[in-house]
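Note that one protein chain of the assembly has been removed; the remaining protein chains are unaltered in position.
So, chain A:
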Amino acid sequence: MKKRLLALAVLLAVVAVVAVAGFAAAPESGLRPIAADSPCPAVGCASGACHGFGAVPEPDGVHEMVCPEAGCASVECHAWESLTGRYHQASDASLNMWILMPTVLVLGLWLLVRRSARGGARPVRGGAS
């Protein structure tokens, strides 16, 4: 029971550290109550028509989305499709390539080496795994 309480305390402490570190790194971020003129957190548009990423309104000449890269609010933005379709998702391809693929590769190699090393001999307990 003591171990479990300790584990719970460690878990909550890690969550608290992550939150504190995040707010320290991005001081402007934080939870706020939604008001009538609250801007969209992603693109800063304060149009009352938007109810989420799936309902991004067309430019109306009054409330405009602001490109987070260039700060431009032109309706002629050539990256409009990206702004409406992709800016709520980070690129998955590079994360797959740099994190998932090396992990799968190392894991696969480790399994191969372990299987070929077994050949009748049992693996040493308390080893790398």
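Definition applied: a contact is a pair of C-beta atoms (placed from the backbone, for glycine too) under 8 Å apart; a residue touches a chain by one contact, two chains touch by 3 or more; residues count from 1.
The rule is short, and it goes like this: contacts and distances are computed from a predicted model.
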Taking the list "Nucleoside hydrolase", "Flavinylation-associated cytochrome domain-containing protein", "Oligopeptide ABC transporter ATP-binding protein" or "SPW repeat-containing integral membrane domain-containing protein", the UniProt entry for the undisplayed chain gives the protein name "Flavinylation-associated cytochrome domain-containing protein"
Residues from chain A at the interface with the omitted partner, ascending: 3-4, 6-8, 10-11, 14-15, 17-19, 22, 25-26, 28-34, 38, 41-42, 52-54, 68, 88-92, 95-96, 99-100, 103-104, 107, 111, 126, 128-129
